[in-house]
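Dropping a structure here in structure tokens format, bear with me for questions.
Heads up, one of the protein chains got dropped from this complex, but the rest are sitting where they should.
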Amino acid sequence: MRRTRSSEPLWWIPFAGGMMLDALVLPALILITGILLPLGLVSPETLHVLVGLPVVRVALAVLIALTFFHAAHRLRYALVELGLHALKPVLPWLCYGGAVVGSAYTLLVAFRLI
Amino acid sequence: MAADHSERTCTLEVFRFHPETDEHPRFQTYQVPYHEDWVVLDALNHIKNEIDGSLTYRWSCRMGVCGSCGMLINGTPRLSCAAFLRDYYPRPIRVEPLSHFPVIRDLVINFDDFLHKLQEVKGWLVPREPRSLDDGEYRQTPAQLAQYKQYSMCINCMLCYAACPVYGHNPEFIGPAAIALAQRYNLDSRDGARDERFQVIQSNEGVWECTLVGECSAVCPKNVDPAGAIQGAKLQGAREWWASLLLSWGKSRT
Partner (left out) sequence: MTIASHKTKRREYVRAMPTTWWLQRPSYLRFMLRELGSGVLAAYALLLLRMLQLAGDPPAFTQLMLALTRPVSIVLHVVALAFALLNSFTTFQLAPRALKLHRGEEQIPDHLVSGAHYLAWVVISVGLLALVLVRR
């Protein structure tokens, strides 16, 4: 009929992965950098050592990239629902484009290429 | 049950709209007798029979299986035959037509859009292969039935459409009940039209317009869980989308 094929399935898997990963690890990470560190229960040295380890860098890069896709998918719809109906055609490009660029940059940083 | 001899009254504020005389809708207040066992539908019937015969609304079975009497009761989509006065009394009860549908008259809405969508998703069994009477009846295990049974409980009351803000903004959205119905057949072992239905529900106006607000499942009087049907369809659609992408990459390299 007059139904348009959707490209959303492409973005939905990284979105869903990001949503779940954020749900599982972000509260603890925010607690660490935001509360435990200022309280002295976590030492800056520990964090410095950890973000130098390749496995940690890759894990963080995956977390950051998927978080970008999580936000991109949600905001792509929410901004329209808040009243910005005129932006509906460009929002997928802006949001997913931003997530792709952000993720690429993150990977480059993680592998110390930037 | 002991007779309720009280002379208490309950206030209803009812949405009125008669296009031949009204420029805009208005609310009309009625006092109805309060009974412990009355539902809003009883109150509306009392109004129509005893107070104001011009009040127009849909109803039928009065027991929650026909799906005719859906209305907004204090802003929440409900079946008027399932909303007890005692749950609201003594506060006034506001009765309006289901949201997100055009109003024809008083509490009566135009739901042609919903009917078109039921047809578009092919809400009926399409046999996997041609069968004759000699083939006998279909056989289905309890486990096969369990795959789709929940989605078969829909009574087409449209409370989910009234609750869904996505449909409210975009009437092109196929919507909760139609997608749940599509999945009811897609998951039925006897059916063979899944690919055709996916053409419709995997479109931008299908499952991908849904942002999982979840209000559809919250208001459904039959626990169909249309949100669940949509999520399942998204998962299926996304998996297949990625699988076919990876397969075509694989093919192009061999």
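We call the chains A and B, going by the order they appear; numbering starts again at 1 in every chain.
Criterion: a residue touches a chain if its C-beta (ideal position, glycine included) is under 8 Å from a C-beta of that chain, and two chains touch if they have at least 3 such contacts.
The shown structure was predicted, so the numbers you read here are calculated from the model rather than taken from an experiment.
Peer 1: Write down which of B:Asn45, B:Ser68, B:Ser99 or B:Gln202 is the residue touching the left-out chain.
Peer 2: Looking across B:Asn45, B:Ser68, B:Ser99 or B:Gln202, the contact with the absent chain belongs to B:Ser99.
Peer 1: Hey, which chain B residues sit against the chain that's not shown?
Peer 2: Spelled out for chain B, the touching residues are 17, 19-20, 24-25, 75, 99-100, 102-104, 110, 141-143, 145-147, 165, 168-169, 211-215, 217-218, 225, 227-228, 231-232, 234-235.
Peer 1: In the whole complex, what residues of chain A lie against the chain that is missing from view?
Peer 2: Considering the whole complex, chain A reaches the absent chain at 19-20, 22-38, 40-44, 46-48, 50-52, 57, 60-61, 63-64, 67-68, 70-71, 74-75, 77-78, 81-83, 106, 109-110, 112, 114.
Quick note on the criterion: only the chains that are shown with their structure count from here on.
Peer 1: Just curious, how far off is chain B from chain A if you go by their C-alpha centres, in Å?
Peer 2: About 35 Å separates the centre of chain A from that of chain B.
Peer 1: Hey, which residues of chain B end up touching chain A in the complex?
Peer 2: That would be residues 120, 165-166, 169, 199-200, 202-206, 208, 211, 234, 237-242, 245 of chain B.
Peer 1: Would you tell me which residues of chain A are touching chain B in their complex?
Peer 2: That would be residues 1, 3-6, 8-10, 12-13, 16, 74, 77-78, 80-81, 85 of chain A.
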